[in-house]
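Here is chain A:
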Amino acid sequence: MSAPIIKVDAISKSFGAFKVLDGLSMQVMPREKLALIGPSGSGKTTILRILMTLERIDGGYIQIDGEQLYHMERNGQLVPADERHLARMRQKIGMVFQLFNLFPHKSVIDNVTLAPMLTKGMPRPAAEKRAMELLDMVGMADKAKAMPAQLSGGQKQRVAIARALALQPKIMLFDEVTSALDPELVEEVLNVLWRLCAETDMTMLLVTHEMGFAHDFADRVLFFDRGKIVEEGKPDEIFRHPKQERTQGFLKKIIAAGHRV
Partner candidate 1 sequence: MEWDWNFVWQIMPTLIQGVKITILATLLGSVLAAVVGLGIALARRSPNKALSRIVGWAAEFIRGTPLLVQLYFIFYVLPDIGILLPPLVAGVIGLGLHYGTYTAEVYRAGIDNVPRGQWEAAKACNLSARQTWTHIIIPQAIPPMIPALANYFIAMFKETPLLSAITVLELMNQAKSVANTYYRYIEPITLVGAFFLAISLCSVVLLRWLERRYGKIER
Partner candidate 2 sequence: PGSADDSKLEQLKGQGFARVAIANEPPYTAVAADGKVSGAAPDVAREIFKRLGVADIVASISEYGAMIPGLQAGRFDVVTAGLFMKPERCAAVAYSEPVLCDAEAMLVKKGNPKGFKSYEDVAKDTSATIGAPGGGTEEKLALNAGVPRERVIVVPDGQSGLKMVQDGRIDAYSLPVLSINDLMKKANDPNLEVIAPVQGAPVYCDGAAFKKGDEALRDAFDVELVKMKKSGEFAKIIEPYGFSAAAAMSTTRDKLCAAK
């Protein structure tokens, strides 16, 4: 068995007096597809944002691909990471946001080529060629010249996925990538995720309220509550035979609300 690509070790995180994560640990294997589910406010987004280095942690350690994320060695000692270390580590990780966060002043193709050109010094022709391949993959090649404001939510989200892929991260984080979309548009984004899942060997962490999709897509499901992993296991176990009361209650409510599992 190979080594985990993500190793979260007893991390904690507070916002002011409010402790969101308290000694959370978890491991993710390379190529694993992980679904994170759980009630609102349970800390799912927070853990993804921490992995993307959008937040700092208050304690604990995170290893990505065998290297410390928030720490680095200096003179044989572990010290807090500096911006250069973080920038290097971020190359391994990409993230897609709930609200897309496309750059509104740049065209679709410029959104995708910007980062490779700036951070990897890729020349424009090469970056554009690669961007067109990615846009093709997400079915957005014909909109390459459009501005984000001219796209529907589903289309924006597909561009955002292409943008994150352009940096060829080893790990992709998806935070409720469909929940801001009209129900009819959800499908097209999920289709892209399916393809991605089949065609690449990236490690994927997915926060979602689409239980049906989580079930079919994930190798493993983590159920979060109040900053802790309450239950984890294969999708069938979690969705069909949840052991914990909290999980059962959550799934019952979701089903009552009309979602298919």
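Quick note on selection: all candidates are chains of the complex that A comes from, given by their letters.
Structure notes:
Note that a contact is a pair of C-beta atoms (placed from the backbone, for glycine too) under 8 Å apart; a residue touches a chain by one contact, two chains touch by 3 or more; residues count from 1.
Bear in mind that the values here come from a model prediction, so they are computed numbers and not experimental data.
This complex places chain A in touch with one candidate out of 1 or 2, and it is 1.
Chain A makes touch with candidate 1 in their complex at residues 49, 52-54, 83, 87, 90-91, 93-95, 97, 99, 101-105, 114-115, 118-119, 147-149, 163-164, 167.
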